[in-house]
Structure formats: C-alpha cells, structure tokens
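Please read the structure below before turning to the comments.
Just one protein chain is left out here, and the rest sit where they should.
After this line comes chain A, so read on.
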Amino acid sequence: MSTYAIFQDESKCISCRSCQVQCKINKGLSVGPKPNQIIEVGPVNKDGRPKANFVFLSCFHCADPWCVPACPNEAMQKRDTDGVIFINQNRCAGCKSCIMACPWSAPQWDAQKGKAVKCDLCLERIDAGLKPACVTACPTSALSFGPAENVPETKRIRFARQIVASEGLH
C-alpha cells in the first residue's frame, strides 16, 4: 500500500460526486473516464429508516499491484518514496493492459487522449503540501487524506461493518 490513504467517512457522504467531477477537471478529462467514483447502494430499509450506502472507490495503490508488471512500456510505475502508483503519460502507449489487469478497474480509458488514466493521489498537489483535489472539494469533509497509519480506529470499524452490511445486499 502507498504510505497515504484517502478515507471516506461514509456517514458524511451525500453522494454529490464533487470528488468525481473535480478529479476529472484536475486531470483535464472529459466525459468517460472516472478515476474515482461514488457507487450508490440502496436506500434500503434499516430498522424502519431508509439508509443508503455511498461508497467512494478509486485506486487502492496496492502493495503488490498487478497493473505495474502488466504494463509493457513501464508507464505504470510505483513511486519508491511513498508507494503511490501513477502513470507516466508520456510512456503510455494506450494498450489497456493495466485496465485488464486491475481487479477493481482503477485505471480508466481516456478516449480523447488514447491513454490510460488513474488516481495518483494528485502527486503534484501532495508534493506541494496540498490534499488531493477530490479531498479538498468534498463539501461535507467525508473524504480525508493522510498517512495510512493515521486511520482512526473508528473509521476502520465502520468500514468493516459496511462490508458486512453490503454483503447482505447482494
């Protein structure tokens, strides 16, 4: 895993999808590719109340990523210093191997440029001491960014509960 993580406090997420739009603007993307996305599950009736799950999904920045070795051109890279996985756009030949390799469809196809694009935690921003564009944009502060070891325990517990709850929905 990268040394950083984006955490989503799902109880605060209102599925406005500012994160999705702001990411696309920041990466100069048009209609189509979504480096991050909110997936709506529900609402379902929970104890007489309508409850919905809005799940933020982008890239997990895996410790042992399948996309990096899948890239024949060494465009998909893992940064040594912090484990952030990013695409060197100049090297991307548009072969889509990374898209095929990733189990979670983190790399997306940018049809306009004919290249793959993915969440790189906004490297230029975080190197400048800023937060990723999606995190700053979030109207309810449902998204937060920081070193992975700072994950508040409560959020882990909440996440675990959500996994169990969402399994019940299938």
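The criterion applied here is as follows: a residue touches a chain if its C-beta (ideal position, glycine included) is under 8 Å from a C-beta of that chain, and two chains touch if they have at least 3 such contacts; residues count from 1.
Assume contacts and distances are computed from a predicted model.
Undergrad: Can you pick, from "pre-crRNA processing endonuclease", "NADPH-dependent glutamate synthase", "Anaerobic dehydrogenase, typically selenocysteine-containing" or "Sugar ABC transporter permease", the UniProt protein name of the chain not displayed?
TA: "Anaerobic dehydrogenase, typically selenocysteine-containing"
Undergrad: Would you mind spotting which of A:Gln22, A:Ser58 or A:Ser144 touches the chain that isn't drawn?
TA: Within the whole complex, the residue contacting the unshown chain is A:Gln22.
Undergrad: Any idea which of A:Ala5, A:Ala52 or A:Ala148 touches the chain not displayed?
TA: A:Ala52
Undergrad: Even though one chain is hidden, which residues of chain A still touch it in the full complex?
TA: Residues 11-12, 14-18, 20-22, 24-26, 30-32, 42-43, 49-52, 133, 136-142 of chain A touch the chain absent from view.
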